[in-house]
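Each chain you see keeps its place in the complex, though not every chain is here.
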């Protein structure tokens, strides 16, 4: 098996170099001395990192972004998981149609969605900015939750659920003790993707921010409108470190193979 | 005491009616097997009883209560799945303990009962393994332990032993039977394996296309199948059309094609109707060279043998070694017969032989239900 | 006044770009908050985003900072309150160009910047002194120009029509000149930061650039120089206006007055945030480096007829899209 | 499961989407047919009768197609390799593949400038080994734009594909080999069709992403315009939301058509997918 995959391994390595190479540059420049992106960086300095904490808005918007991504994710899970479950377990007409409805938010250009939501949520329904932002992000996250979790659900043998029920577990109990642990990898992948989608979103957030409510990507964008120094590279690096730590933590908590069953 | 009854139950997948006006009554403490060809509805029946499927029509009574709409998890029935359906994320111990935990059994009690049950299925020492780390046979045993440990009111087995090798299969079925009797758990058992069904059951139901064709004690079914389908299914490979049945108490004579005259003892008491066939097993059919024909063979007098009663001439076409015996395909004017005979050296291909149908071994079966 | 009587601070919502927020807070917001028992809430974003939100009419913004071109759009669409100049006496201290860049009814400019030419001296062998020099063949494939959609886009139109020989802004002339230079343009940039990067990467050696960003270009390419062409540099005025429907108009005007004050303007200049539009602010040469400073410079900046620009914009963009590819 | 239960599970999500997205979007689309109080299709006529617009649309589609295709070509083998590795390695590789998504698109585009620019790493390298004498112009070309977008969207493709590949029975490839298929042939006739569901999801994500991408083309592309440019110009600069909605509707329709075609192609590859 091993030699047969050697070509593939090489290919994969190259793809990863392609994927990660730019990140190395970002990491490099974030420690550079110069205020322009240079690689290899000249000098060494932590001033860009210091700068992050000097600009209040970075921390404030970071909090908002995290809040929206986490709270939104939670709500998207509450809405999405039952739907994904019904879609994968139920046999009914119009299932395909519902399926496509649930992924439709991916298909609409971000600006249009953002603008539409501004028009309806903020202007028409007169919802508070933060609520609108949250709703916008939930809409954004739902398809990821439903798609990813749905596909791992459909790969999970229904007989196992029946076994649990025959042993006396209610549907809800079955879901939490048997289904959930087994779709863990899909769940984590879905949550992660949705989280990233929300965390990086600009298109929708741009319309849903207002006085005192803004998100980190918007703040970063605003920042580059005016400066281009490696501060945002430094932020990216911090985010990567944060995520890395988070993943290591998940791994520690949930065992070695949190991404994959078996 | 009747524990369970299915009354005029119909079940359908989409528009496909699988069970139609299905009836089944089971006494408390009984082990009843469902036997039938693939696709006849055995699993469907089990799933209906378990509550995984809803009947379109009819009623399901259990302990005198209407269970038709009782949800699965309120039924306290143990189910052993054809595909194991173990919880992949739990250890063997946790799999077995699952039902007990739901019943809020104390920790110590759980440990004890699970350990005991794992001993019963010969899986001591496997407590910490995950299902993915077990062989097929071991998984099946975990599934059985998991269903048994909750001391269910009814046990449902869907081909629980189909992935075990012969020895283990025999051991396990003896165990299942022992536990079932000991605990007095009423059980419905589905299997492909006839010997397994016969050996383990109080009663066997032979199913055909969603209908029970015969429900009787194993020995009765084995000896006295009522219909051609049942007979065929339990190993009567040889069938002969009969006409002009003459009944005289238990003694029956019949005319068959090609001038064959048949004399047989009809003991089953099953009614004799218009459309019937005579049937006999390969093991019961005697095969002999002309020279070997002798008085008393097959319960026939020398005179009878000579006048051709119950004797068919033919030629050996194929012979197969079966272990205990050789099996012959014998070509006759009435078609091909299958015969088994224990012997040291087999007949040659094309040898001319006589087939004798012992009076006591030929049964009459209806061609229609 | 009555707001000092109430204990609960009034909320004043300010929409601004969001750069150097720390400095703005220190120099502008905090002192004002203290003095007037106000709580300042800031909304940040670029000109278009913020203007669009005002357009939707759901915004609670009291004051909005916009560059003159976008402010003009707001005015045309009736999004702003007319200001009462009596309440903003400090306006008198501003350079003329900053006092009423969009008309007497509308807000002043709190800072002035200029669009000049930045060149990489090391690479440029000839002497550059006019906007027209950009059309020189030497700069083929080494020049970047602003995109029509950004603030300096219309200024490019102006340079181009002048280059084509028209005395005032003439779209046909401008596009003729633009088509001529187009094949050699590396890129029409939309972000100034992007432009610094192009200098750093050696993609371009000449480009019109706002002096505000020259610092970072200089850092990237030490041999970069900022040149004011002989026709004059273009003025970039950042203005502040009161949003229609503001419940705190008077307070907002007080705030504008405060921002125009010598004190604030000087402090911001020293922190290198905004070039002062208050002519009373005096800076040393070092302090003024990289900033549009001094009456002589400021009063000579060229301005465009923004009303006309606004009217023409849609058709310009359309032609731009079609003709420059 | 009972129908009632099904609907109880579906309803919250469905209602949420309907109220907060579907109705608003339909009203936006609907508004493109009403301009100044009258029914009209002027916007569409204007857009679709303009050869220049059609050309831009064509280029955009082409770029999106190429991006999607390259993502498939790069993502497929990579995902396959990842899916074949042991659980632990798989976790790490997936995590690494996800990492680029943590970096804002702008930062990533800027880093590509550092790589592709005249003084960039690629040119320095090529000049260094003497392969070229003058720096290549890569930045500000359609190629640079596509490289940037591929980098942007490849992780999504990889993740979608790994998801389905993990669940393909390993015996299938062996079965095909035992029937005489070479590794490649077996891969193409068995693994690829079975990956169709993941391929579709991945392709939709990449395709829609590159169709509506705006910043990356703006930063890395040269003078090349894409349809999203017009959407943004109309929406943000000109504040012409009528035209913006028209363009958006056209883009949505195109997306649906493309997805329809993809599904059809997929059904050919894998009728059960």
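The first chain written gets the first letter, and so on, giving A, B, C and D; residue counts start at 1 in each chain.
The rule we apply is simple: contacts are C-beta pairs under 8 Å (C-beta built on N, C-alpha and C of every residue); 3 or more make two chains touch, one makes a residue touch a chain.
Keep in mind that what you see is a predicted model, and the values were worked out from it rather than measured.
Taking the complete structure file into account, the protein chain formula is A x1, B x2, C x1, D x1.
The definition used in the following text is that only the chains that are shown with their structure count from here on.
Looking at chain A and chain B, not one chain touches each of them.
Separating the CA-averaged centres of chain B and chain C is a span of 91 Å.
Centroids built from CA atoms put chain D at 37 Å from chain C. Distance between chain A and chain D, defined via averaged C-alpha coordinates, is recorded as 17 Å. Multi-chain contact residues of chain A (touching two or more other chains): 37-38, 119, 171, 221, 224, 228, 262. Of all residues in chain B, none touches two or more other chains. Of all possible chain pairs, those that touch are A-B, A-C, A-D, C-D. On the side of chain C, the complex with chain A involves touching residues 13, 15, 17-19, 21-22, 25, 41-46, 49, 52-53, 56-61, 191-194, 196-197, 200, 216, 219-220.
Per the touch definition, chain C reaches chain D in the complex via residues 48-49, 51-52, 55, 73, 141, 149, 182, 185-188, 190-191, 194, 197, 200-203, 313-314, 317, 321-322, 324-325. The touching residues of chain A, when paired with chain C in their complex, are 34-38, 54-57, 118-119, 122-123, 126, 206-207, 209-212, 214, 218-219, 221-229.
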